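As you look at this complex, bear in mind that one protein chain is not there, while each of the others sits in place.
Chains here go by letter, A and B, matching the order in which they are written, and residues are numbered from 1 within each.
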Amino acid sequence: MTGIKSTITKLSLAVVAMYGFSYALVPIYDTFCEITGLNGKTNEVAYVANDIKEDNRFVTVKFISNVANSAPLYFEPSVSEMTVQVGKPYNTHYVMKNNSSKQLHTTASPSVTPGKHAEYFKKIECFCFNQQTINAGEVKDLGIQFIIDNELPNDSGDIVLSYTMFDISNNIKETNKL
Amino acid sequence: MSANIDHLKEEHHQPSGLMRWITTTNHKDIGSLYLWFSLLMFFVGGLMALVIRAELFQPGLQFVVPGFFNQMTTMHALIMIFGAVMPAFVGLANWQLPMMIGAPDMALPRLNNWSFWILPFAFTMLLSTLFFESGGPAAGWTLYPPLSLQGGNSMPFVIFSLHLLGASSILGAINVIATILNMRAPGMTLMKMPIFVWTWLITAFLLIASMPVLAGAITMLLTDRFYGTSFFTAAGGGDPVLFQHIFWFFGHPEVYILILPAFGIVSTIIPAFSRKKLFGYDSMVYATASIALLSFIVWAHHMFTVGMPLAGEIFFMFTTMLIAVPTGVKVFNWVATMWKGSMTFETPMLFALAFIILFTIGGFSGLMLAITPADFQYHDTYFVVAHFHYVLVPGAVFAIIAAVYYWLPKWTGKMYNETLGKIHFWMTTIFVNITFFPMHFVGLAGMPRRIPDYAVQFTDFNMIASVGAFGFGLSQLLFVYILFLTLRQPVTAADKSWEGAEGLEWTLPSPAPYHSFDTPPKVD
Partner (left out) sequence: MNRLSILIVSMLVPLTTLADWEVNMPRGVSPTANAAYDLHMLIFYITVVIGIVVFGVMFYSIYHHRKSKGAKPASFHESTTVEVIWTVIPFVILVGMAIPATKTLIMMEDTRNSEITVKVTGYQWMWKYDYVEDDVSFFSKLADSSNEARQLGSKIDVNKVDNYLLNVDNEMVLPTNTKVRILLTASDVIHAWWVPEITGKKDAIPGYINELWVDIKEPGVYRGQCTELCGKDHGFMPIVVRAVPKEEYTKWVSLNQKNRVADKSK
């Protein structure tokens, strides 16, 4: 019977470990995404430019915007496209307007395509690092500063940067209630 | 023999009637409970399939609204997978494993009782959500967020019942492993175990490794919905695609959980009716093990269209194609077993032969699906529906039916009616093909899956499929009738019911005694 007991113990541990593993997949996946650019995820905290060198290549960056769940927001890039020099920081901004009669809390989710180029698109400053609060009728400029890493392979074509704006006012209200 | 009969008498101290079944810790009683429960769920899930096929008989909506249709597809899948096929295999394991390895019972009888009795509660809860005002789950059995997060009140109940089902499977798997590793008759080394025991051992490990991952995934769904986490919503930095990765990390091993025991059954029946030993026993064991291992690194082939990086797509394409190698080895070994045998074609053999052909057809379409650029066309169409039904119905379900016919005389001491069995076989096989073969065509022609209504050019094949589905359903009523007739007979079956059958279970009397082997047999 000791054989059976030790089998049970080992298997129970395996079950617990596999349950833990499912949660471990969350950070593993994030790391994986960052390395491979899976899903076009970009850096989530400000990039501190240090070792990027200017070079004389130019790439076109296209700016795209989306509003999730048809929230009452106007959200568009100020320019739809820029041709930028690799390794040089640039500024641009998006414009957001609250078309509702209430104050809203929003947050933006960035995504770059082709995903494999996401890692070369470095955001030095981005409104997507924080949540926004926007009053009824208010218009806001949301700035980004970015730099294209000179490690970018040659011949990589255009880069598309997309932001999806989410209205998270309800979630915030709910967490406050808790 | 007489010792066994004495033993039977001894057992009569136990409670009778309903209490006997509720409190039983006997592997045969529990095996029967599992099998009857599975049959019931097979019909419940089947009725839902018929609702689906009735609606799809013609274009235009005739019977149900789209929301209800989606509940039917979701429930049908959950019930067939977790309620019909998995419990049937556990039932077979309960009946057969102790007899096949020369043990008196399962290693953990009380645990065994719990793992069965969890099921009726879980399914009552799952099915009751259909009567909620907001309806049952409708996001597909794969529960992809954000859609599944939109659902009504059913969601926590569905998740809780899935947790229960997972727990039941895990307990069952622990029991199976503990039994196989510790209770084999002296002399039965691992490489002498019957192949069905081997496939179940490997399946049990797959369960242990994959069910907790499902539990994790659905718990994250639950906390995303109710506790403000955002594992899967982009608004909070999460990613809906992450759910798909976790789900299929469970899901692909799960599809092998649904087929490995079937491989074991077919590998038992083919030699018995070919009167020749299984060809390549060792390679069968290794093939099963490598399928199981590979099943953990192919998951993303279910999600080629989510936009993975090129390297990922290539990796998962190659690993998936690789699975075809050990699968092919199994098929070749079965054919080699028949080669120069001395075959007869009783009902279990017929089902096993149909299994080989039709499962292989499902394997071929699987191979086509593995080719990523082609899968961009096939994915989420009826072609995929055809694929997985070929591997699951004439695959898993045929194997279960074959097993029931094969071991029924051992379990009950009564022989089924061979003519009716053959009629059942031919009806089932013909209708299964009428139902599922045309789905390849409409899928290739562009019909998406999970839709309640379709463009008119898909009408003809859908009509054929619907006719086939009702025919298939009807044929299974014949199965129930055959079981009923068999059980009403007196005990007449021989201890060894099939000329070519091998294994310890055939050394026991028919019906098998309540405790299988009190004194372990010697195996050399």
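Keep this in mind: a contact is a pair of C-beta atoms (placed from the backbone, for glycine too) under 8 Å apart; a residue touches a chain by one contact, two chains touch by 3 or more.
Everything numeric in this text was worked out from a predicted model, so none of it was measured.
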Contacting the left-out chain in the complete assembly, out of A:Leu11, A:Val26, A:Ile52 or A:Ala68: A:Ala68
Of A:Thr7, A:Ser22, A:Thr106 or A:Thr164, the one touching the omitted chain in the full complex: A:Thr164
Footprint left on chain B by the chain that the document does not show: 58-67, 70, 138-140, 144, 146-147, 150, 233-235, 239-241, 274-283, 305-307, 310, 313-314, 317-318, 321-322, 324-325, 328-329, 331-332, 335-345, 353, 356-357, 360-361, 364, 367-368, 371-377, 379-381, 434, 440-442, 444-446, 448-461, 463-464, 467
Missing-chain contacts mapped onto chain A: 39-40, 62, 64, 66-70, 74, 76, 78-81, 93, 95, 97, 109, 111-114, 139, 141, 155-158, 160, 162, 164, 166
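Simple rule for what comes next: only the chains that are shown with their structure count from here on.
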Geometric centre distance via CA averages, chain B-chain A, whole Å: 41
Chain A-facing residues of chain B, complex: 107-108, 170, 173-174, 177-178, 181-182, 208-213, 215-217, 220, 228, 231, 234-237, 239, 241-242, 245-246, 249, 307-312
Chain A - residues contacting chain B, complex: 3-4, 7-8, 11-12, 14-16, 18-19, 21-23, 25-26, 29, 33, 36-39, 41, 44, 68, 107, 109, 115-116, 164, 166, 168, 171, 174-175, 178
